[in-house]
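Sharing a structure below in structure tokens format, with a few things to ask.
For chain A:
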Amino acid sequence: MHDLECRNLTKRFDGFTAVRDVSFTVPAGSFFSILGPSGCGKTTLMRMIAGFEAPSAGDIRLKGASVLALPPNRRNVKMVFQHLALFPMMNVGENVAYGLRCRKLPKAEIARRVAAILERVGLPDFAGRSVAQLSGGQKQRVAIARCMVLEPDVLLLDEPLGALDLKLRERMKVELKLLQHQFRTTFVYITHDQSEALTMSDQVAVMNEGRFEQVGSPRELYHAPASAFVAGFVGESNRWSGRVVAAGADGLEVETSAGVVLRGLPAGGGRMPAPGAPVAVFVRPAAIALARPSAEALAPLPNRLAGTVESVLFDGAASRVLVRVANGALVESALPATGPAAEIGIGEPIELGWPSAETRCFAEAA
Partner candidate 1 sequence: ETLRLLTWSGYAPDAIVKKFEAENPGITVEVTLSNNEEMIAKLRATGGAGFDLAQPSHDRIFAVESEYGVYKPMDWSKIDQSHIAPKLIEAVKANDTVEGKVYAFPHQWGTSGLMADMTKAPGARSWSDLCDAKYAGRTSMRLRRTILLGTAFGMGKDPFAAYADLAGYKALMNEVADRLIACKKNVKTYWTGGDDLAALMLSGEVVLSEAWDSTAFKLYGQNRDIRYVPPKTGALTWVDTFAIPAKGQADEAAYKWINFVLRADNVPAMSASTGAIAAVKNGIDLLPADKRDAVQAAFTEEDLGNMKFFANIPPGIEEIEGEVLDRIQAAN
Partner candidate 2 sequence: MTGAAPRDARRLTLILLFMPFALWMLLLILLPHLGVAFLSLREKTGPRQYGFGFGNYWKFFSEPIYWTLLLRTAATSLLVTALTLVAAFPVAWYIAKIAAGRSKAALFLLCLLPLWVSDLVRAFGWVVLLRETGLLSRALQGLGLVSGPVEFLYNDAAVVLGLVYTVILFMVVPLVSTLDGMDDSLIEAARNLGGTRLTVFRRVVLPYAMPGVVSGSILVFMLTAGSYLTPALLGGKNAMWFTEAIYQQFVTRYNWEMGSTFGILLLAFTSGIVWLALRLTGQTLAGTMGRA
């Protein structure tokens, strides 16, 4: 059973198409993210689902029934806004009770449900607080409680963590996922932060210029990106442009514009690019092994480059080195926490190597 289904959804603003022919289904109880750069149409898509914009074409179905004709207040889709939109003139309890009052439930019933939901989001005894007295994370939870108390079919969240500071964001990521787990409600989550999308979601749709580029589990997106855009947007990558030199059964040979020859595999599911075709090549820093020159550790790897360390960006487990390779390009590679390369310093010579399976080549428009 699908909780939410969009069919060929399109939205045009006079002349400009913000959402193009988007179709997807969200299974009941799952955490679905829409990930894309700023301005790609995420919010527009979500506002159509909530009923604040009318689609130019296509259909939106909730639990199987089209909701196009319903005004926003009659759709059982609730929304957590980017800046939360808590009502400043009401206290926490009144905020949470607002939707129930609109449904004209009896007072006692409202009080009971408000208390229950605040308990569930970990804010018992907060009903009397004014909204201004809450911390960022608490506000977040009130905004979610305000929607969840109405038991929506689908909860939409539009970059709800965007306004929080870094540490809190990290914490709320985990907390949001646990809350969804606990409520078992379908979440549709919008973000431009790939780490948020990957961490929390069952399924992620990567959106670009109004279109869905790929829909899949976080691992699929990370390990098998379907397009150059997805490969570049999800996770960190080194990216080069080049041309196919040779194509064989064991993969492609690509010469980058800087003149380096790399061995990789075609990606994105298209045809095998013919020699001479332009390709975009992606290699993840984490996939690159480092070794001191003369060390034979990298010998079995098909791609090997020599260079000097330009900069060491120490950041604990996420440390990176920037290596300037022979022909002037900068390659970013993960710095291992242990092993011979761990203590490398600026200006030292170094060798890099990686397997051809980690060299993803996407055909580009000529």
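Candidate entries met the following condition: all candidates are chains of the complex that A comes from, given by their letters.
Here is the rule we use: a contact is a pair of C-beta atoms (placed from the backbone, for glycine too) under 8 Å apart; a residue touches a chain by one contact, two chains touch by 3 or more; residues count from 1.
In this text, all values refer to a predicted model and were calculated from it rather than measured experimentally.
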{"item": "Candidate from this complex that touches chain A, chosen among 1 or 2", "value": "2"}
{"item": "Residues on chain A engaged by candidate 2 in the complex (per definition of touch)", "value": "50-52, 71-74, 77-79, 81-83, 85, 87-90, 98-99, 101-103, 146-147, 150"}
